[in-house]
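Removed from the display is one protein chain of the complex; every other protein chain stays in position.
On to subunit A.
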């Protein structure tokens, strides 16, 4: 033992070696070492992320299960929580404030329930995104994986949560006389696009939140303002009757409003195409692609710095 270690020890200091005196970067190049923690090129990053798809899915499911694992009713709360939410919103906006504005009860209640759940999907993805890095710094500092796994996983968790909520939505829709038809299938592309949009937002906010964790305190206010401006509890076209056309169009181009209206259009018989802005699917696609693409690149640009906190 002693002989080998001794040789090793001496070599550190004085032994003649062809590598002696070589600067670190040249030595690294000679033996093919790479800079630790360097950011991979974009396509390589996408490939690595795809390689982690099982982790992303398992992590989102684990978070979802862990949420209610201490409750006696357990996973029943997955459906009970959105149901109670819908009841509260109906009581406040349907009964007390009467925000239905000319929509019949049969239309307004599904309208409201869909609005609340679809908006909550975006809202909770954003809130989870802000904390995706800053709240999981322990994980980021312990294991190696493409960091985009975290915000995307949180958005995926919210998508699964929404699928539970959709059970309630279907029940409410049927309960108010809207029966399943072919148009119901339209919620699939609508929610897929919304999921992309939400993931993009989560990626953007994850990077911002990693640098400025204070955003977690600020975002609830931003999100609430956005919610009231998006026509969750009222119909934008109904509320703004008499206002200039472009104001209505602008309000309707709001991505949250676009995705809500698409789901309502798909599920509610009394909510026809007249409530939708022109080129609504193009808008939905544009928001999804632009925000996800932009958010992904924006997040990737800081990949090597997330461990700093």
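Annotations
What we mean here is this: a residue touches a chain if its C-beta (ideal position, glycine included) is under 8 Å from a C-beta of that chain, and two chains touch if they have at least 3 such contacts; residues count from 1.
Simple rule for what comes next: contacts and distances are computed from a predicted model.
Per UniProt, the protein behind the absent chain is "ABC transporter ATP-binding protein"; the candidates were "Molybdopterin oxidoreductase family protein", "Stage III sporulation protein AC", "NADH dehydrogenase subunit L" or "ABC transporter ATP-binding protein".
When you scan A:243, A:279 or A:308 for touch with the missing chain, the hit is A:308.
Only one of A:43, A:66, A:95 or A:273 touches the chain withheld from this view, namely A:66. Against the chain not shown here, subunit A presents residues 1, 3-9, 11-12, 17-19, 24-25, 27-28, 31-38, 52, 54-55, 58-59, 62-63, 65-66, 69-70, 136, 138-145, 212-215, 217-218, 304-305, 307-309.
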